[in-house]
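With one protein chain withheld, the remaining protein chains of the complex are depicted in position.
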Amino acid sequence: MRRPGLFYCNGETAMETLLSVKDLKIDFDQGKRFVRALHGVNLDVAKGEVLGVVGESGCGKSITWLAALGLLGNRARISGSVRLDGEEIAGMNETDLSRLRGGRIAMIFQDPSSSLNPVHRIGRQINEALKLHRGLTGAAADAESARLLDRVGIANATRRLREYPHEMSGGMNQRIMIAMALAGEPELLIADEPTTALDATIQAQILDLLTELRRDTGMALVLISHDLGVVADMSDRVAVMYGGRVIEEADTGSLFDNPAHPYTKGLIAALPDIDGPRRRLESIPGTVPAPDQLPPGCSFAPRCAIASKICDAAMPGFLPFGESANHFAACVKCREEAPFGEAAPGEAVKPGLVPA
Amino acid sequence: MSELLKVRDLKRHYEVHVPQGLFGRKASLKAVDGVSFSIEKGKTLGLVGESGCGKSTTAKLVLGLIPATAGSVEFAGTPVTAKHDARWRALRRRMQMIYQDPLGALDRRLPVVTQIGEPFEIHNPEMSRVERTERASGLMNAVGLRPDQAMRYPHELSGGQRQRVVIARALALEPDLLVCDEPVSALDVSIQAQVLNLLDDLRERTGFAALFISHDLKVVRQMSDRVAVMYLGRIVEAGLPEDVFLRPQHPYTKALVSAIPTPARRGKRERIVLEGDPPSPVDVPPGCAFHTRCPIAQPSCRNTVPQLVSSGGHAVACHLVNDGAATAVQAAE
Partner (left out) sequence: MVEYLLMKIFRALVTVTLIVSAAFVVLRLSGDPAIIILGPEAPPEAFEAFRRNWGLDQPIWVQYLKYFAAVFQGDLGVSMRDGRSALEVVSERIPLTLAITLPALFLKLCIGLPAGVTAALYRNSWVDRLIMMLSVAGFTVPSFVLGLVLAMVFAVWLGWLPSGGSDTWAHAVLPTVTMGLVGAAVIARFTRSAMLEVLGQPYIRTASAKGLLWRDVVRTHALPNAAIPTLTIIGFLVGSLVAGAVVVESVFSWPGVGRLLVNAVANRDLAVVQVILLLVGLTMVGANLAVDILYGMVDPRLRIKRLKAGS
């Protein structure tokens, strides 16, 4: 049942872009005015790769992907381009878009127990996806639902299909959400804080399951999380978001070993560790500015230790950093301190990107 | 040793109605089932465990907010009970609590400076209004709130600022013990670090002891002098954070510690993944409660409940660990 063209990339071969988000902007209708929540986001997901997206609440990490799938409702005004395998899907009509949702692109969410409909049985909810995307009904759908539950590690699948979400634990419900996502045999799974509501040992189970499924099916994964540890553990590449923009993007190793942006550095330093000696945490002063009160230049400048006048002048361009080929950061100051690989502003801009 | 808080064999069971058959059956939910620990003056004990392990119930029992089914809590030599009389109120002044949700702990209709000064109003009514406001302003400064935020209402502040307000109010009467129940779980990483550092600084300055409860091992390790790991109402391992988190003995702690993803661990993890969910506290398995999920459980683990046995200040409740330890001593601490 696998679609042609779906293959697994191990990160070393040249990767084919699956989903490409270009200059995505979102404005929310606040009644009297529009407030911009996303200020032109550019992100690519290659076939089979894991892209981790980190950031604190309100940075835009979830709405980027909800907007890409047209799930933000009519209060959001969206501009920019979202291409799936080269085909523009931003602004697509609902019928065509709904075929992609849960089909080529599936999504799972933070709170699995309230993400399932409380009045329908598990089986009915999975069957619904099977009917939409694979035309399965009746006994065939039941059999496939049972197989999917089995696939995500739920024992007694046939009996479980007849149960309701409230009869299961949060971890089980997240497995069911994953089974439902697999029903459409997606090429891309967007997981929005998939383990945030779960306990540590259950989180480990779900992360293992996602890794295993990805290995077997070759689907790409966008892992949205506020937890640097989860993202570091799972991702091939990481994008860090702040104030509705991507401020740094790199291969996972490069990002955590050699972070460029002061915000990324701050996030890593603010995190207590479980191994190694205990140290005092380095906190980032201040709070995230409200979306309608962003400073004119770099939105992190008011909290930044190394900010200077130049940072307030304009939003810095998203430019290469360091030796790694895929490392970009939106910071004017980081290159002054960087030991190597300085790039003059304006040159070698990441392909396909218009400097802000 | 000056023990400020002494908890002995504390239990809290709830009668619950379990749906079964036509009328269901009565059962006992063992939220906390025999917990003992003590906290010295100025020290912090971290209590860690997953949801339903009984850590929050323990906090409520320690403060006498709910009555214990069995066992005792002693604060500075005085027993703490759930009888809310004058003696309890006098104790309560010296034991304060902060919660996960600061917005729920604050009054939406009062400016924050008034709320920070409230403890003086309750416990020290003869204090003048001017002095009260002055003291409250001092506290605001101590927790890093700006003077211009004094007249703000809780909803006008960010999550981190609200938690600062709650901390300031809790520290107003200079308590000896601060019980913190998931104080940073609702906060973003950068704000979490601010609040943790603040608590650390304030502890250094005023010398309060703390019972620090969290599901986050990293946070608990950061804050604690000693830690205890709970599973289904019991402490399964306790000791110095270095011992418990870097050299865990109990198979549950081992799994818990190995399950924490961190940036430093990326790529070289050896995650022990436990199967299944924790059993319901209504149906605690016989013998070692962990044996249903334990990767190394022996048949004998089903029979007797393992005792917490201490060796060199590191206590473990596991048959497989303790039977091997020759110089095992019954845990007193």
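Letters are used for the chains, namely A and B, taken in the order the chains are written, and counting of residues starts over at 1 for each.
Quick note on the criterion: contacts are C-beta pairs under 8 Å (C-beta built on N, C-alpha and C of every residue); 3 or more make two chains touch, one makes a residue touch a chain.
Keep in mind that what you see is a predicted model, and the values were worked out from it rather than measured.
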{"item": "Which residue of A:S20, A:S115, A:S235 or A:S283 touches the chain not shown here", "value": "A:S115"}
{"item": "Of A:T17, A:S98 or A:T211, the residue in touch with the unshown chain", "value": "A:S98"}
{"item": "Given A:L71, A:A140, A:A290 or A:I310, the one touching the chain that is not displayed", "value": "A:L71"}
{"item": "Which of A:K22, A:H39, A:H133 or A:R303 contacts the chain that the document leaves out", "value": "A:H133"}
{"item": "Touch residues of chain A, complete complex, unshown partner", "value": "66, 69, 71, 94-95, 98-103, 106-107, 109, 111, 114-121, 128-129, 132-133, 164, 166-167, 177, 180, 184"}
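Here is the rule we use: only the chains that are shown with their structure count from here on.
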{"item": "Chain A and chain B, separation of their C-alpha mean positions in angstrom", "value": "33"}
{"item": "Of chain B, residues touching chain A in the complex", "value": "50-51, 158, 160-161, 188-194, 196-197, 200, 215, 217-219, 221-222, 241, 245-246, 255-267, 269, 271-275, 277-278"}
{"item": "Residues on chain A engaged by chain B in the complex (per definition of touch)", "value": "56-57, 169, 171-172, 199-205, 207-208, 226-230, 232-234, 252-253, 256, 266-276, 278, 280-285, 287-288"}
